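Submitted below is the structure of interest, expressed as structure tokens.
One protein chain is absent from this view; the other protein chains keep their places.
Let's look at subunit A:
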């Protein structure tokens, strides 16, 4: 009964409804139908048939695996060394005074280091046969770690099996996609690789230019103000080198620290060249400027230079450094440092802890050498006087990278024939963020006598001048 009544009422209202109302409803219904059934314009979906796919696959010709390599490239014609790489070095049969390997303190030939290497060999063999997690941790690794931490005045150090992998694994362990890294554009290649691996946003500031860094930090602060939510989760890092291997100069640490604290950026320092060199006890750039090590979030360095061994380490508070034991790729997934090399590093460390006079000798040698080199008219010398790493260029050098390199190579050859081992600083031209100008990287060590340095400077003068007369 009810239903019938309702239907009738509906019909009545339909009949009595105004015409415009019906027209409107009709339109609406049409619209709905159109929306449901209309076909939007779709270009013919490009579905390939199996045959077409097969053709595509068959037609594909890949590029050759590698392009041709010029046969005269220096990497294919290396100079062969047949002796220890100590104060003297035999290259292709010529006995030379070594001014080119990073043996700053002369520990390569230190008797105690050799003794501990052999002792290590007799106890542990050569390889460690496993990563740190899987029985690759040997007592001497732990000892070296705690001694390094003690030496640097920090809570903890973590040891890597290769210098290159220390900083390049450490950066991506902390900095991830979306984070921001402020970095000096003159940093070494290992850092650059760490930056790429992190996939963070990289902001380069001009080499050792605090003002430029300030500008970038202000820019970032601006961005942060606009988007405080994002700023709250964006980690910020500042990465610099203590003593730049590519320039021989020292970072302006006190000024950088001021900015670091003001803008609350975490700071990582790569002290690869400064460890065992800068500061009265060789603790690197931090000791050089007398700043508190607690202000730096992490310091990395290799043991391959002044320490005359292998490996690298990162150190800082346990809160920060311990994280790498699970997240540092080069730490977790690589076999650990051969124990005998840890033994050598430990001995080197003990040697400078006991007697830091060798560091002072090195510093004096660096200054002496620097003053000799500065007096050569045909040579421009780059780097701090106290730096053992010095870059030499022709005083009338041009911007022609290839030509300049060739000239410098001629200098190296000339010197080598006369018993002095030099080397052109080698970079991968296509891979460097900022390719440094070509130079000869001269390394001063603590074993050189004043007389030897004077003679070296003379020989360098001769070499540069004879090459100049040729070109």
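Just so it is clear, contacts are C-beta pairs under 8 Å (C-beta built on N, C-alpha and C of every residue); 3 or more make two chains touch, one makes a residue touch a chain; residues count from 1.
Definition applied: contacts and distances are computed from a predicted model.
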Expected UniProt protein name for the omitted chain (select from "serine C-palmitoyltransferase", "Splicing factor subunit", "Beta-fructofuranosidase" or "BHLH domain-containing protein") would be "serine C-palmitoyltransferase"
In the whole complex, of A:305, A:351, A:405 or A:439, the residue touching the missing chain would be A:305
Across A:8, A:21, A:403 or A:426, the one contacting the chain not displayed is A:426
Full-complex touch with the removed chain, picking from A:103, A:208 or A:378, is A:103
Of A:255, A:281 or A:334, the residue that touches the missing chain is A:334
Across A:11, A:135 or A:471, the one contacting the chain not displayed is A:135
Where subunit A meets the left-out chain, the residues are 48, 53, 56-57, 60-63, 65-69, 71, 73-76, 78-86, 89, 91, 100-103, 107-109, 113-114, 117-118, 121-130, 132-139, 141-142, 161-165, 174, 188-190, 193, 196-197, 199, 231-236, 264, 266, 294, 302, 304-305, 307-310, 317-320, 322-323, 325-326, 329-330, 332-335, 337-338, 340-341, 344, 421, 423-428, 430-431, 441
